[in-house]
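Notes follow the structure.
One chain of protein is taken out of this complex; the other chains stay put.
Showing chain A:
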Amino acid sequence: MTLDDKQASVKTRPAYGFAPMILRDLRRNSMVVALVIVVALFSFLTDGTVVRDANISNLIAQNGYVLILAVGMVMVIIAGHIDLSVGSVAGFVGAAAGVMIAYWSIPWPIVIVLALAVGGLIGAWQGFWIAYVGVPSFIVTLAGMITFRGLTLVVLGRNNIGSFPEGYRALGNGFLTDLAGEYETDPVTVGVFVLAAAVIALAAVRSRKRRLRLNGADEPFAWFLTKLVIQLGALLFVGFALARYKGIPVILIIVVLIVIIYTVLTRRTAFGRHVYAIGGNRRAAELSGVKTKRADLLIFVNMGVLAALAGLVFTARLNLSNPSSGTGFELEAIAAAFVGGAAIQGGAGTVGGAVIGGVVIGLLNNGMSILGLGTEWQQTVKGLVLLAAVGFDFWNKRRLARSRA
């Protein structure tokens, strides 16, 4: 028996001890830990204002654009790229949408489609330079960041465009409310969240059963249950808060749909695997038959479409197309992806992680605003949080590497 055999036989019965399992989960899901800390900290500092009904609803409406961008950005980062242009692209598309609605009087549903197409074209333009010309994404998107900010100014001049149709504005601050009549606590909202909780619980139990069947073992039941209860508790807490306030925000529906679609895309499709493989080892992926250039192009087209959507959502919520809107979005999206556990070298990261990272960034924005901290301090704190997140990732990896030196 060689050492390999022994290594294998030692490890085939994984140590599913209680304490090690908790530690492992916490380490792998550091963004959840960060989220809990941020919630607890701001709940304390703001005497609970952060978790009041109205604020929870606001938090979602205010940060929808970050979450949408974070989903696209994490895929860009997994593939080993970066996109600095998303803020400018979101600004440009928001401006273009404003012009189309206000000056050209195009019906808003068509504007949405056109705007998303413009985003896709912009993504294809940048993706072309990255994938087929071979210019590093950092440079291409830095150029894009400047170019599209310029084009935003070209489109808007120095004007703001405002007062959009109600249907369009609902994209940013609409609610599904009082569908079943007027109640203190909206029953439809509660119903949707209870249903969601049930679906999640059922899915968790089923996937635990499958793991038990495939691997012969899984985490202890008590820990599994604890995690599930905490998740469902948080979900229902948010659900009731929304039900008591104005109901389900439209933006929440958009974000949830995006999270579901992109989680499936990254985890369950060949394209998703290709993205991870490209970020892990591009040449090896190529020699495995992965069409790396096409995948790169698609990743940036996708980012362009999501940036456009973020621009629409943001414009709709402010009811305003503004020459400077979108400034700094790229950094929030990148920070969200890294806080959410994406690896700076590419090859690792998850949609779910990026969304939680986005919520952490959103909470920082929101909590610090409630505390009355100016943008100067908000910027400072967010910068340090980003550094801490990436620093933790590196520290964690080095520790792991050393333990198997």
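Keep in mind that, in the parts below, a residue touches a chain if its C-beta (ideal position, glycine included) is under 8 Å from a C-beta of that chain, and two chains touch if they have at least 3 such contacts; residues count from 1.
One rule holds for everything that comes next: contacts and distances are computed from a predicted model.
Considering only "Glutamyl-tRNA(Gln) amidotransferase subunit A", "ABC transporter ATP-binding protein", "Cytochrome c oxidase subunit 1" or "Aspartate carbamoyltransferase", the record for the omitted chain gives "ABC transporter ATP-binding protein", by its UniProt protein name.
Only one of the listed residues, A:181, A:289 or A:372, touches the absent chain: A:289. The residue touching the chain not shown here, chosen from A:155, A:251, A:277 or A:354, is A:277. Set against the missing chain, the residues A:247, A:347 or A:367 yield one that touches it, A:347.
Shown as candidates are A:28, A:209, A:268 or A:398; the residue that touches the absent chain is A:268.
Those residues of chain A that touch the chain absent from the view are 1-8, 10-12, 14, 210, 214-215, 264, 267-270, 272-273, 276-277, 280-281, 283-291, 347-348, 403-405.
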